[in-house]
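Only one protein chain is missing; all other protein chains are in place.
And now, chain A:
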Amino acid sequence: MAKYLLLKHYRGAPAAVNDVAMDQWTPEEITAHVQYMNDFAARLEGSGEFVDGQALAPEGTFVRYDGPGRPPVTDGPFAETKDLIAGWMVIDVDSYERAVELAGELSAAPGAGGRPIHEWLELRPFLTEPPTITD
């Protein structure tokens, strides 16, 4: 088994095919979209492949250490930062091919006009513990 992170971007991924802001959809289209996402997660739980899924607020803060005795520096959000994560799903699957297949299904979630969004999702393998038997 291998764990993969499916990353959804607010910004930083190539534009989706059906790229319409959500507040321009109809309420029914939003309901259908949410239903699709819920069903997808439920199906992965059923197949024993779901690990975790979370959504993130669109705005965050950059923080860094500023030396001893000083409070951390906070800044941002930076408009020029290219990448903005909207949320993730962690899956635990048998193969890379299965991970790609599931990411493709998630990207097919319906959007404006009830048509698939064709959204670009980023698929990132976890770095895991080395196996016990290596030779």
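Just so it is clear, a contact is a pair of C-beta atoms (placed from the backbone, for glycine too) under 8 Å apart; a residue touches a chain by one contact, two chains touch by 3 or more; residues count from 1.
The working rule: contacts and distances are computed from a predicted model.
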Practice prompt. From the list "NADH-quinone oxidoreductase subunit NuoF", "RNA polymerase, sigma subunit, ECF family", "ABC transporter permease" or "Multisubunit sodium/proton antiporter MrpD subunit", give the UniProt name belonging to the chain omitted from this structure.
Written response: "RNA polymerase, sigma subunit, ECF family"
Worksheet, complete the sentence: From A:Gln24, A:Thr61 or A:Thr132, the answer for touching the chain not displayed is A:Gln24
Worksheet item: So that we can see where the missing chain sits, which residues of chain A does it touch?
Response: 21-27, 29-31, 34-35, 38, 55, 57-59
